[in-house]
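The following block contains the structure, expressed as structure tokens.
Yeah, one chain of the complex is gone here, protein chain that is, but the others are all in their spots.
Letters are used for the chains, namely A, B and C, taken in the order the chains are written, and counting of residues starts over at 1 for each.
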Amino acid sequence: MSVIIPYIDEPHPVTGVTNAKLGIWLFLASEVMLFGALFSTLIIMRTSAVDWPAHGSDVLNVPLATLNTVFLITSSVTIVLSWAALKMKDLKKFKLNMGLTILLSFGFLVIKYIEYTSKFHHGHFPSTSTFYAVYFTLTGLHGLHVVGGIITNLYLLGPGSKMWEKEPERFTGRIECAGLYWHFVDLVWIFLFPALYLL
Amino acid sequence: MEQPQYGFWLPPNISTHGAEIDNLISTLHWFMAVLFIGWGLYLVYCLIRFRERPGHEADVTSAPHFVVPKYIEIGIIVIEACLLIFFSAPIWARVKQDFPKESEALIVKVTAEQFAWTIHYPGRDRKFGQLKNELIDGTNPTGLDRNDPNGVDDIISPNILNIPVNQKVIVQLSAKDVIHSFSLPVMRVKQDAVPGMTIPLWFEATQTGKFEIACAQLCGVGHTQMRGFFNVMTSQEYDTWYNEEEKSLLGDAATATEPSGENK
Amino acid sequence: MSHDSHNHTHEHAHSHESHELPFWRKYIFSTDHKVIGLQYGITAIFFLLFGFGLMLLMRWQLAFPKQAIPLIGKLFTEDGVLSPELYNQFGAMHGTIMVFLGVVPLAVGAFGNYLLPLQVGAQDMAFPKLNMMSYWVYFIGGVIMLLSFMTPNGAAASGWTSYPPLSVITNPGTDFWEAMLTGQSMWLLGMVFLITSSLLGSVNTIVTAIQLRVKGLSFMRWPVLVWAQVTTAFLLLLAFPPLEAAGILQLMDRVGGTSFFMPSGLVVSGEAWKASGGGNPILWQHLFWFLAHPEVYVLILPAVGIIGEIIAVNTRKPLYGYKTLIYSILFLGFMSFIVWAHHMFMTGMGVTMSTFFQATTMIISVPSVIILTTYLLTLWGASIRYTVAMLFATAFLPMFAIGGLTGLPLGLTASDIHLHDTYYVIGHFHYVVAPGTLFALMAGVYHWYPKITGRFMNDTLGKIHFWLSVISINGIFMPMFFLGMAGVSRRLYDQTVYAHGVAAQPLNVVMSVSAWILALAQLPFLYNMATSWKWGKKAESNNPWGGTTLEWAASSPPPHENFTTPVEVFRAPYEYSSTKKHLPQFVQEA
Partner (left out) sequence: MSHGEMTVEEVKKHVKKYYVVFGALLCLTVITVGISYLHLPIFQAVLLGMAVASLKGGLVAAYFMHLIDEKKIIYSMLWLTVVLFAFCMLIPLFTLHGYK
């Protein structure tokens, strides 16, 4: 079709960014507000709750969560490295790093699964107390974001990477956007981890 | 006690603080009317004078800079600020903050539920008995513990709030299930009843009469039916009513005196 | 001009190609912003009529309490009387459908999608596939809302505000699926879809407006509608997520047994509520109004933009104080984020907080007054051409003024004590949204119809539509102020239960009859819209009204790529001159 949309692969001369980059940042801005509301809720629940555990570590598994933090931070590095690899025109290195990212995010989910099942096993459900309600809802929503990231990244690693042949600039842009999203997921966890597990 | 006259405008006001609110409402409406009529006249004038017609062209050459509208706008800002600073905020503070002394006031608990009001008088000891959720049943809507010494002489009045005229009343408002709103249109009183919170409010009636409590917040299927009765009595009438209630609760043991407040 | 002809053949080849798109790609899963705009428009009009229909039924009960609805009443209940259960459902769904499925999709989805790329000179939205997705996500949300009427206990019945604990304890269900298949849960799920759709749409709008501007179109040359749409998109983008969060939390409360909004010690119909407790019902109100107040401006800003365009074209004058207008719109958008708690004055808040929110509320009235003033001043020295669109636009001004002014007594806490949650509130916001926004949207339909279809709508039918609408709509909403003054609470199934309600009851009859007249008045409009598509008078020119903005450079209807020859912008949007009548943005010569 003859519809031409400019600034898909080259930055706009005035704004200096591509469409996708502006778009992903706008999306992240809305995500900031989403988690802002959830953190507001956390603060209110925590301040007015009657049976909030004195330390999250009393009821939650801190070593596992720390491992998860490491997983996410590492995956953040690998995804930015995969972008840098594309910048250096190295598709193989990109695939390696992107593969690692996905692997690490699966690791995150597996550990999350272990945590959840052990909670269920002990009869702790969202309905148990406001602490568990906040814990399950916030980590659950964050987990959904991880799943979304995995799906995107799998696509970009697999069928999506064909774009590299014809439109390398555009593909690099896509990886950058996927990376921005993934860093944001990491960033949310960086705040969730101390708020739920440590304080 | 006569029926109040209701119509298409503000209902009669029988509270001490209501006149201020009514004044603010009418001042605001005069202000709004002046603005609207001013704009309206200008609009109609423009629509007629500047209609498209042969020989008439839009004047775009000398883009005029209007000064008057700027002053009107500044005027609006000043008036709004005055209304806020000198009327609304002080009235609100008086109504919501300047509570009468508890010793001088009649204190009642009002608990809202789907779809009724429970009015709870503390009795002669001026102390409320404990409310326990597990005691709630058909005959005890708020779960008043009659074994609590403070609760022995408490009077529960379903759906009817009786108060003496010219007596400051403090209402401790709460709800059992969902959010309701305690509204006394003739008293210019409105306050949401939020479960989990006890919100105090106060008022003083200046006339006797039979009025209504309305629920102003959607509270379910029976929202409309959540009508309570609000009777402002002379202090003699009130005492009579109170003594009768007390008698039926405690038997003749209780001595009949004046329960309505210590300033009587 | 050889370049031009080359371009033409080039285009021809492509348009041939696009003809070969199968029907479902061209009209159903289309990525063309114009088709998506029309899809939004048609769906939104359907929902507007549906929501209006619910209200027409409710108005029978309000005018003639507990009397059977004639002819169709038996469809709803056995005795034909609208039950309080149905009344509450219809009330909640009327609000939800009108706001989230009607007005916003029409103002933002339809007008935004159709006009914004044209007005910035783009060939499509920045992300066409995302655009298609936002329509279909909206569609799914709408279907979920409609399906919620089919659940065993009917649709959501806790008002469009869905205040917990009421919304959580109504038809709670005993297990996950039973709880899920209830009106309120489906309402929440539907809202999550609608919000997602809005978020996708607003990302698209902002990126398109900023990135795809044609050469020469600097920000200060944007038509006012583009400014309005971009501001609206920012409101949707940043205000909606808290409601999405709140919706998810309430859904958890309903199906997961959590207590985010449920305080401890609830006793529902004599039995203790089985949940941990410890939540806070006020939190929902904060999160809800954090969205829902900006939402009011989401409803009104596109209307302000549309009215600006129509007034400029039909007064043959530049808009007075274009820059002031734009700054007012931006300021209005920003301020709309910090006034939300004025909806909650009666929840028992203290003096500091209420004073803060009264002050911000008074401040926000200033840009609204400025917007109205610039439009009024534009009329001075004009040559006003009374097209049907312009009639609606002129009616918009006083109606919006009433809506705005009546916000004052509600924004000041002291007067709000008497007026809060009465019909006065309903009158206030309906004046803003119905004869305000909806009139603007109707004006927009009449104005851009020739661009969309290449044909005019019938003028006589349009004028009948206008006069009947403007009279009857005032008949509906003006009495509400008196009803509110008399102290009648809103959302009452039958106000004659109360003595003050009985006294004011005659007003309800006036309102209901006016509502039915308004419904009849829409028939010529719908007929006009449907038939003019094929049989309306042909618009010979691409620019029948003599407009100056870029959409008038495209042919009518515009082809898939909008502009067959490249366009460029040479000047500010509303430069009319007395000698040449108008200087479009896209024409180089003065």
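Going forward, contacts are C-beta pairs under 8 Å (C-beta built on N, C-alpha and C of every residue); 3 or more make two chains touch, one makes a residue touch a chain.
Predicted model only: the values in this text are computed from it and were never measured.
*Asks:* Going by the touch rule at the top, give the shown chains the omitted chain contacts.
*Replies:* A, C
*Asks:* Using the touch definition up top, pick the residue from A:Thr15, A:Asn61 or A:Thr152 that touches the left-out chain.
*Replies:* Missing-chain contact among the listed residues: A:Thr15.
*Asks:* Quick one: which of A:Ile4, A:Val50 or A:Val70 touches the chain that's been left out?
*Replies:* Touches the omitted chain: A:Val70.
*Asks:* Considering the whole complex rather than only what is displayed, give the residues of chain C touching the chain that is not shown.
*Replies:* Considering the whole complex, chain C reaches the absent chain at 210, 234, 238-239, 242, 280, 282-283, 286-287, 290, 337-338, 341, 347-350, 352-353.
*Asks:* Suppose we count only contacts with the excluded chain; which residues of chain A make the list?
*Replies:* 10-11, 15-17, 21-22, 25-26, 29, 32-33, 36-37, 39-40, 43-44, 47-48, 55, 57, 62, 66, 69-70, 73-74, 76-77, 80-81, 84, 87-88, 169, 172, 176, 179-180, 183-184, 186-187, 190-191, 193-195, 197-199
Everything below uses one rule, namely that only the chains that are shown with their structure count from here on.
*Asks:* Line, ring, star, complete or other: which one describes how these chains touch?
*Replies:* Per interface graph, the chains form a line.
*Asks:* For which chain is the distance between its Cα centroid and the global protein Cα centroid smallest?
*Replies:* Answer for the innermost chain: C.
*Asks:* Could you tell me which two chains share the largest number of C-beta contact pairs?
*Replies:* B-C
*Asks:* From the mean C-alpha coordinate of chain A to that of chain B, what's the distance rounded to whole Å?
*Replies:* Centre separation, chain A to chain B: 50 Å.
*Asks:* Residues of chain C that touch two or more other chains: which are they?
*Replies:* Counting only residues that touch two or more other chains, chain C contributes 264, 280.
*Asks:* Give me the residues of chain B that touch two or more other chains.
*Replies:* none
*Asks:* For chain C, which residues are in contact with chain B within the complex?
*Replies:* Residues 84-85, 88, 91, 157-159, 163-166, 169-170, 263-270, 272-273, 280-282, 315-318, 320, 346-348, 350-351, 354-355, 358-359, 362, 365-366, 369-370, 372-373, 376-377, 379-386, 394, 397-398, 401-402, 405-406, 408-409, 412-415, 417-422, 482-483, 485-487, 489-495, 497-500, 502-504, 507, 576-578 of chain C touch chain B in their complex.
*Asks:* Where on chain C is chain A touching in the complex?
*Replies:* Those residues of chain C that touch chain A are 10-11, 14-15, 17-18, 32, 122-124, 126-128, 199, 202-204, 206-207, 210-212, 237-242, 244-246, 248-249, 252, 256-260, 264, 275-280, 283, 286-287, 290, 560-561.
*Asks:* Which residues of chain B touch chain C once you look at their complex with the stated criterion?
*Replies:* Interface residues on chain B, with respect to chain C: 3-4, 6-11, 20-22, 24-25, 28-29, 31-32, 35-36, 39-40, 42-43, 46-47, 50-53, 56-61, 63-64, 66, 69, 72-73, 76-77, 80-81, 83-84, 87-89, 91-93, 95-97, 113-114, 133-134, 136-138, 143, 176-179, 181, 183, 185-186, 188-192, 194-197, 199, 212, 214-225, 227.
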